[in-house]
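Below is one structure. I have some questions about it.
Of the protein chains in this complex, one is absent; all others appear in place.
After this line comes chain A, so read on.
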Amino acid sequence: MSFFGFGQSADIDIVLNDAETRKKAEHKSEDGRKDKYFLFYDGETVSGKVNVTLKYPGKRLEHNGIKIEFVGQIELYYDRGNHHEFVSLVKDLARPGEITQSQTFDFEFTHVEKPYESYTGQNVKLRYFLRATVSRRLNDISKELDIVVHTLSTYPELNSSIKMEVGIEDCLHIEFEYNKSKYHLKDVIVGKIYFLLVRIKIRHMEIDIIKRETTGTGPNVYHENDTIAKYEIMDGAPVRGESIPIRLFLAGYEMTPTMRDINKKFSVRYYLNLVLIDEEERRYFKQQEITLWRKGDIVRKSMSHQAAISSQRFEGSSHPEKPLPQDSREDDS
């Protein structure tokens, strides 16, 4: 963009060095579209090339410096002007001067800290991106390349079950149990509801998964609740002594890991809501928080070769002689 018709301009292109081998992950954008982005983990190096291609070859391009930045930022939708950057790295690619022909610059951000997972929600967005900028007197030329970051965990040492007796005195007593309090994103919730006292006419029972996104602090806290799943576990009227099983596969639902007080700006938490509905449509419910985490595949690397082959066979791989992929980090199932 320039004021007079034929000023020199340039196109910028950012290309990662491992673009061929690096996995991509799907991520939903603000408008609901799903796009694929390069997937990175905490501590990984981000390296590549910045191609500056002159629009009019032969004509020189004057500039005030060329740089590339790696940015991790949180954007609250009600406060769009303020971006809270929690990671901000810069590499200068060229000092102020001029370019007479299209050029390529190498860059490397070594072992970059990426403490939080990428998140696009109802009221807040956390994203990581590379931004290459050619600074100029009147207007900069810049280009951004978004990446997606996943945070991985391993099986927690302590993962107690959730077991509780709740009810309305003299009307309804139930004991509910969920086998764990921390579930990974492809886990299964196994549980049961045991009826101790039933003096109301129940018509059916369901389990809902509720996602609560909390933004803001102090008096300005805002909770956005979203029911991600409704799963009927019982149809009909139970009586005392009956035990209703729960088996809820989480892989079918779009969820993120639990995010607590990210950079003191927002949280994303998940709750199981057990709902009993009686014949007059009255709803009795009990909400219970669960922790969701993203499972990595890191354990595979420490398995013996034989055990690794067996596990591949078990999962239906048709080529048990193939060596384990070195970069396998996440469950592909």
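Please note the rule applied: a contact is a pair of C-beta atoms (placed from the backbone, for glycine too) under 8 Å apart; a residue touches a chain by one contact, two chains touch by 3 or more; residues count from 1.
What we mean here is this: contacts and distances are computed from a predicted model.
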Hidden subunit of the complex - UniProt protein name among "Calcium and integrin-binding family member 2", "Sorting nexin 12", "Large ribosomal subunit protein uL16m" or "Proteasome subunit beta": "Sorting nexin 12"
Identified contact with the non-displayed chain, of A:36, A:83 or A:201: A:201
Contact partner of the left-out chain, one of A:101, A:159 or A:217: A:159
Of A:58, A:81 or A:241, the one touching the omitted chain in the full complex: A:241
Hidden partner interface residues of chain A, rising order: 155-156, 159, 168, 170-172, 177, 179, 187-188, 190-192, 194, 197-201, 237, 239-243, 245, 247, 278-280, 282, 299, 311, 314-315
